[in-house]
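A single protein chain has been omitted from the complex, and every remaining protein chain is retained in its original position.
The chains carry the letters A and B, assigned in the order they are written, with residues numbered from 1 in each.
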Amino acid sequence: MTDKTIQHPPSTTGRPIIEVIGMHKWYGDFHVLADINLKVQEKERIVICGPSGSGKSTLIRCINRLEEHQRGQIIVDGIELTNDIKNIEKVRAEVGMVFQHFNLFPHLTIIENLALGPIWVRKTPKKKAEETAMMYLEKVKIAEQAKKYPGQLSGGQQQRVAIARSLCMSPRVMLFDEPTSALDPEMIKEVLDVMIDLAEEGMTMLVVSHEMGFAKRVADRVLFMDEGQIVEENNPHDFFDNPQHERTRLFLSQIL
Amino acid sequence: MPSAVPFWRDPAKRAIVFQIVALLLVFGIAYILFSNTQANLQRQSIATGFGFLQNESGFEIGESVIEYSSADTYGRALLAGALNTLKVSFIGIILTTILGVFIGIARLSRNWLVSRLSAVFIEVMQNIPVLLQLFFWYAIFYEAFPSPRQALNPLPGLFLCNRGLIMAVPESHAAHLPMIMAFLAALALWWGLARWAKRRLDLTGLSFPVVRVGLGLSLLLPALVWLAYGSPIALDVPSLQGFNFTGGISVTPEFSALLLGLVFYTSAFVAEIVRAGIQAVTRGQVEAAMSIGLRPGQVLQHVVMPQALRVIIPPLTSQMLNLTKNSSLAIAIGFADFVSVANTTINQTGQAIEGVALIMAVYLCFSLSTSVFMNWYNKRMALVER
Partner (left out) sequence: MNPQDSTATREYLKPPVTEVGVIGWVRQNLFNSLFNSILTLLALYGLYMTVPPLFKWAFVDSLWFSNAEACRDIEGACWSIIPENARFIFFGFFPEDQQWRSFTAMILLFSLVFYTQSRRNWNRALFPIWTCGLVVMGWLMHGGLGLPVVETSKWSGLPLTLMLSLFGMVGAYPLGILLALGRRSKLPAIKSLCVIYIELIRGVPLISMLFMSSIMFPLFLPEGINIDKVLRAQVAIILFTAAYIAEVVRGGLQAIPKGQYEAADSLGLNYSQAMRKVILPQALKIVIPPTVGILISAFKDTSLVVIIALYDVLKTTKVTLSNPQWMGFSSEAYLSLALLYFIFCYAMSSYSRKLEKALHTGH
């Protein structure tokens, strides 16, 4: 867990940990995601960017079944996501998610927020769950706030707690849905630092974000989505310096 | 040296003068009303004071929880009325909460039919005055149900007629008290079991089916006592004697109509409160809970309900208070609640002031205790923020 190798390449052999095959999704009549194909290897870090309405949040929310897809397959760690509730629960225990608006539980203390999952899902004894929680709180450098309530913390602190809360379930994949978009500028760095540490320890990450500095530093692949399709994918170097498609160029010119 | 401010421009002094004037005005008016009242009472030879409470009342009360006859005092009559108010309010609150929660949740159902039907119930029941609903149910009893001689008999021992609902009850037996004690003992065991199970969960992570075991115990222990006493099954069955039933217990049409009207009316408001409370918990909370792997039941128990209850309980207690206040409408359909009895007392003794004052005092007790409870609850449950 404290192994600090930098930028170790993802394994290209072996079964991908996430496979999305020919996936389509509709909201009513609106075709929001069209023919998505994606393979994510273990320890890979992927950043997804694109204009609003492009479907990038919808895509990652399909991966932990917060949204349902209507056609195609999504396979996480060998388990296919269908209407089977047992599979959904298994997948959700393996996949952690960090939300734009943190979504900490306001009626529980920080440490209770973190221990909730392990106690009730993994049936961990309370003491052990709290020990693990404290360890993760120290990791995100917020251990002294353990007994406080979310309402007493700043946005950046809350988001770090949210990351720790997902880590307590020992997920194999972490999904990030615009984790810094709701933060004041001075708090963005503290959250990105935690995410960089996580990446350096080898966590598989899918991050929807506009933080291009983060992408350049940490990503193995950058995906550009527009109008429900993956328009371009490449390694960060080539993606930013040599975008292949017109739409990608247009988007990059607007945000950089 | 700062010049002294003339006192009529000094805000502090003006405030004092203003208050003195206001108080003089209020007390002045009160004094005028008071002296007028005294003069009028004297003129009409109406007594004052609460001495009348010890006089014989001379009227009967339709139904009462305690023993009462027309030879008893006014004080006892009023007590019987107050107990009737408490009885209908207590049962009404329990039934309203159950029905209201059920309909509130149904309103949020993903099943379109169920959700629409609850919406119709809510809209209809909220928009029709409660008094009209009371008259309606009361009329149903008198017009739709037959006389005792032709009473409906849907189940053995259960009769429905225009004198009310009459049903058989187990005959009084020595076994009953021990059975109640066994039930209370089972409840105590249940509580102890819950505490032990929580400690075990904290230590080992293993859960225990406390609810199922507790429920089983509360049914099993009294049943064992019942068996030990030789399984007494003697029933006090109502039988038709002449024009009416004797035996069993009866629920009068007045009580039933009052209860039905109050429960249907108030549960519509409770349903809206429950719905609003559950919807107040943002979708993000539910999603966060689901993404750490909690199952829907667990999400409800640990994340949604604690937050929803904070939003639900304060307006819910207001509705409970409204139900209690609305029970005063009993006078319109002849149920002997406190207001009804007080009204008869006023008519007979002429002591309107004392009578109305008593009515207001009783209801003020209810509302003040509810306020105190709400304040305590809000303080305790407030979400801690910066």
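Keep in mind that, in the parts below, a residue touches a chain if its C-beta (ideal position, glycine included) is under 8 Å from a C-beta of that chain, and two chains touch if they have at least 3 such contacts.
Just so it is clear, the model here is predicted, and its values are computed rather than measured.
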Can you work out which residue in B:5, B:22 or B:228 touches the chain that's missing from view? B:22
By the contact criterion defined above, which parts of chain B meet the unshown chain? Give residue numbers in ascending order. 15, 18-20, 22-23, 26, 33, 36-37, 39-41, 43, 109-114, 117, 123-124, 126-133, 135-136, 139-140, 142-144, 325-326, 328-329, 331-332, 339, 343, 346, 352-353, 355-356, 359-360, 363-364, 366-368, 371
Which positions on chain A touch the chain that was left off? 24, 26, 28-29, 31, 34-35, 37-39, 70-71, 227-233, 244-248
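Following the convention adopted for this analysis, only the chains that are shown with their structure count from here on.
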Per the C-alpha means, the centres of chain A and chain B lie apart by a whole-Å value of 50
Seen from chain B, its contact residues with chain A in the complex are 201-207, 282, 284-285, 287-295, 298, 302-303, 306-307, 310, 383-386
So, in the complex, the side of chain A touching chain B is made of residues 64, 66, 89, 92-93, 95-97, 99, 101, 103-107, 116-117, 119-128, 148-149, 151-152, 162, 165-166, 168-169
